[in-house]
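Encoded as structure tokens, here's the structure I'll be asking about.
Excluded from the complex is one protein chain; the other protein chains are retained at their positions.
Chain nomenclature is as follows: A and B, assigned in order of appearance, with residue numbering initiated at 1 for each chain independently.
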Amino acid sequence: MVQIKMHLLVCGGTGCRASESAVLVEQLNHQLKLNGLADEVKVITTGCFGFCEKGPIVKVIPDNTFYTNVTPEDAEEIVKEHVLKGRKVNRLLYEDPETQEHVSDSKHMEFYQKQVRIALRNCGFIDPENIDEYIVRDGYAALGQVLASDPKETIDIIKKSGLRGRGGAGFPTGLKWEIAAGNKADQKYVVCNADEGDPGAFMDRSILEGDPNSIIEAMAICGYCIGATKGLIYIRAEYPLAIHRLEIAIKQAREYGLLGKDILGSGFDFDIELRLGAGAFVCGEETALIHSMEGFRGEPTIKPPFPAQSGYLGKPTNVNNVETFANVPPIILKGWEWFNSIGSEKSKGTKVFALAGKINNVGLIEVPMGTTLRDVIFEIGGGIKDGKRFKAVQTGGPSGGCLTEQHLDTPIDFEHLAAAGSMMGSGGMIVMDEDDCMVSVAKFYLDFIVEESCGKCAPCRIGSKRMHEILEKICQGKGTMEDLDYLENLGKVIKDTALCGLGQTAPNPVLSTLLYFRDEYVAHVIDKKCPAGQCKALKSYTIDPEKCIGCTLCARTCPTNAIIGDKKVPHVIDQSKCIKCGACYDKCKFGAIQIR
Amino acid sequence: MDKIKLTIDNMPVEVVKGTTIFQAARQVGINIPALCYMNLEHLGVENRPGACRICVVEVEGRRNLAPSCSTDCTEGMVVKTNTPKVLNARKVVMELILSNHPNDCLACPSNNKCELQTLAATLGIREIPMVENAAMSTYRKDHSLSLQRDMDKCILCRRCETMCNDVQTVGALGTINRGFISVVAPAFEQDLADSSCVFCGQCVAVCPTGALTRTDDTGRVFKALADPTKTVVVQTAPAVRAALGEEFGIKPGTSVTGKMAAALRRLGFDKVFDTDFAADLTIMEEGTELLGRIGAFLGGDTSVKLPLLTSCCPAWINFFEQNYSDMLDQPSTAKSPQQMFGAVAKNYLAKKMGVKREDLVVVSVMPCIAKKYECTRKEFSVDGNPDVDISISTVELASMIKMANIDFVSLPDEDFDHPLGESTGAAVIFGATGGVMEAAVRTAYEVFTGKTLERLDFKELRGFEGIRTASVDFNGTTVNVCIAHQLGNARKVMDGVRSGELNFHAIEVMACPGGCIGGAGQPYHLGDSSVLKARAESLYKEDADKPLRKSHENPYITKLYEEFLGEPMSELAHHLLHTHYFDKHHKI
Partner (left out) sequence: MKIELHDSHIRQIKEICDSFDNNPGELINVLHKTQNVFGYLPEEIQRVIARNLGIPVTRVYGVVSFYSFFTMKPKGKYAVSLCMGTACYVRGAEDVLDELKKELGIEVGGVTEDGKFSLDCLRCVGACGLAPVLMIGEKVYGRLTPSMVKGVLAEYE
């Protein structure tokens, strides 16, 4: 048998696949074959490496060489140079934006140095479609350990570890399990909430794509602890790759006797089914999720009764989010003390964030709770794109809020984010720069809420619509100061009265921007100006007569004939006709068009 | 039972475990306002989606406000129902609801009967912010023979959905769309007439706004009354007299038969008759049919169809034709009292009065809006001339009385006209669930056994329980009967019959809660089911007070058979008083 000398790990996450990573894998295999290396070097399609900004990624093991932006055409060079001759392909190495030097391996990249990977421990390291690779990295060892002990002990370990729900609200996981375990019923259910719907968040998707077995193992552990023999994964239909990989993992787990009857000879039965979502953000709320799984409209119902008492089909049901489950096996294997030692006072362990927006290193990161926003944005995230100024960071998606420069040293955990007027949420983190108008951002989130509100309760159904209308009015330059007061009162009432978590947090993006960026709202209302220059209705296009040479190009481009002027004479824009489309601005070769 | 102590607005309250804050507050005289919440206690019908958020209260230690309708009391709980925070929240939520509701109250059919309107006044709403630029959710209007849908006025309380699905199991209405444009509607927003709607109207009976209302036919009646070429006669159903008074501020459960007859006469009806007469006639036909089937069965005829199903209720018949089209020969072929009256009026009375059929206008006053549809069924007309021309509801009659400037309360009691105005106590109780069965038993027993009944009150057949069964001893022959009201209960019984699990000789079904007294043509009960109870009691009292209490003792019925029909189930009776049923399976 030939010994495998080298592994080429190629990212097969959704982002990198979109950049033809699948073709890259083909090409690499082809080149290896051409060079007679097919037996010695193995190409593995892994889950997400997290460094999506520079995808597709190829990592070479054992030397940890980290190639970025690799195209299928680069396959030949990688094989001929690196694999065959041991010479790194310098042009594909990650370039440190500050020193502008090539970094030879991932261990020396700032992006990874500050991260602690628990939930993402296997993402980017193993082939998610091969259960053996999971098992080699201690997979299913935790399940084996748990099945040999009293369920109460495991619940106790989870409780002591301090693990809290990663879906948003941060409810203590061990306590949740204990309640479900305490309710007697002929049938109970374990549900994995994989209905990740925050716009701009892809933590759960990446875990499911990169390490599906960790979720299956954790669900089985949970099932054993609470006395459930059935598990259900509610997953977005928009995640075909994650669904595909879960299906493979479930099949393989069954073949290995890790799901099904009498798991590992313990007498414990457990199996898992997939349930597809169908495009409704509100189904992330656990009661709505349960109704959706039962084939109904995904409308939330009042709690109590909690799912732990009466959930799926009226039976006690424990619902945890993907990332929460992903933390469970390591806690069992390494002990609660280990997990409890990571993180801040009340928020233990790590948190995965989907870092996106106006930031250099868009990607998936995992940091200990308590890491500051500054570290995440400027160290791991590599700072703001194109040298612009940082303005705000939005956490918690449509339920969260916008934080400012003054919050950059806030430690990221449940308590501190909530105290600052935002929330942890499921882990979306969107960075904004000076070009982003905060009123527009608030409007964007409200637009999302209006679209996604289930419509059941009046405050959310009508209130979010009204808030959106007022924001629209402000962006049009038609707002009044009374509107701001009404917006604030309305926001508070919706928070206090809406039926479910979606509605209760819906006003957060508005309330937090009103609090921290009130001057920007006032500028829209009083000065009729959008300081970030984003609100179209408040923009005005004028022509600098000094720069205009009267080439008439702009006048010919203008769709509404708003630009007047004779040849070789500076032109003028008729403001009453201008629709602010920006066509003239794009066309002018002399920089004569000004936007204010 | 476990007791819990708490304080509400500084008042100590002790309640049983499982009591909500809303209920606990009522115990100490605090009426927390609510909109979507509805609890028909006597009928086991509850709507509690927690959707309107009007009933919110402050609970010490709780992050947000609690919906009192669906928050259970806990030991030591401190509740405040009227703090500035609560009042502000209620007001803002109400303003939001109103901002998406047309403000044409003055011209709305529900004006002055609208719970939303009342609540707006209670909460002190004085303006509705930013209406000028606010979007409204609007929908196509839907007009049917029985009811009108103007869903622009829907506030998504979901009461109608609960009635249509959980209570009636008709499934014609459901919430559709998502978010701001969510609304309760038939599938594909089609017309109700094209859906599986059976026109029971229970959605109308519980709608707190003007979104679902009765079709108004009062104009047609006024027009007929003013037409000198027409002779206009009216029939009034038993349940009408038990509820009409409520529209004039008279206590629920007060029978106003005499005043009603007087009012109808003042409105200008040429003859004021009583559907009760036709109810007695129904018993003669249906009772004979039942005895015939039982007799044949006892005689060894295995092809005979038992149980016999009552056929008085048009919504039930619609439901039956859609869901049990495999059993079309099961119901009694007897027409409903409304239609029997119409047939007798147009074929017997018209001749007697010397009026041409087409010049006789038969108006019915019904507690029901399905009757509006029923009188348009093709089999109930001759050459395009219907047996019953116009059917109006109790509430429409009240509105006519008001429009005609009649001071109802001070009217004297008057009698019905003869011959179609005479009735027995058996007919009066048709208006309450179990009444038809009790009336039938009274007559069938005497006909079957040839003996006189010693005890006329069959209390075992009365009550509000959804499904009731009883065995009556017919001189050695046990007759098993079943009574169901609300179509969901009827479905349970019928599924049992179909599968062979349940065996009865006769089953009475009424679509509405409590029978006709709870019909959609009646004044709004506003979620108070004790009103229905009071109406039922008034009918049983009227029965007890009547000199004649068995249908076959009605002298005018006897005369009708002698003069015209011959005998029950005769060929002419069959032709005029019986009908057949259709397969409407395709509608579901």
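In the analysis below, a residue touches a chain if its C-beta (ideal position, glycine included) is under 8 Å from a C-beta of that chain, and two chains touch if they have at least 3 such contacts.
The structure presented is a predicted model; accordingly, all values stated were derived computationally and were not measured.
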Contact residue for the chain not shown (choose from A:Arg121, A:Arg164, A:Lys188 or A:Arg205): A:Arg205
Hidden partner chain, touching residue among A:Gly12, A:Gly55, A:Pro329 or A:Gly343: A:Gly55
Contacting the left-out chain in the complete assembly, out of A:Lys188, A:Arg297, A:His407 or A:Lys529: A:Arg297
Of A:Tyr239, A:Tyr486 or A:Tyr521, the residue in touch with the unshown chain: A:Tyr239
Residue among A:Gly12, A:Gly124, A:Gly162 or A:Gly197 touching the omitted chain: A:Gly197
Absent-chain interface as seen on subunit A, which is shown: 14-15, 17-19, 52-55, 197-202, 205-206, 237-239, 275-281, 292-298, 313, 354, 356-358, 362-363, 394, 397, 428, 430, 432, 436, 441, 444-445, 448, 454
Residues of subunit B (touch criterion as defined above) contacting the omitted chain: 165, 170-178, 185-188, 195-196, 588
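Throughout what follows, only the chains that are shown with their structure count from here on.
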Touching residues on subunit A, where the partner in the complex is subunit B: 280, 297, 299, 301-302, 304, 450-459, 461-463, 465-466, 469-470, 473, 486, 489-490, 493, 495-499, 504
Subunit B to subunit A touching residues, read off their complex: 49-53, 56, 64-65, 67, 70, 72, 85, 88-89, 92-93, 96-97, 99-100, 129-130, 133-135, 155-156, 175, 177-182
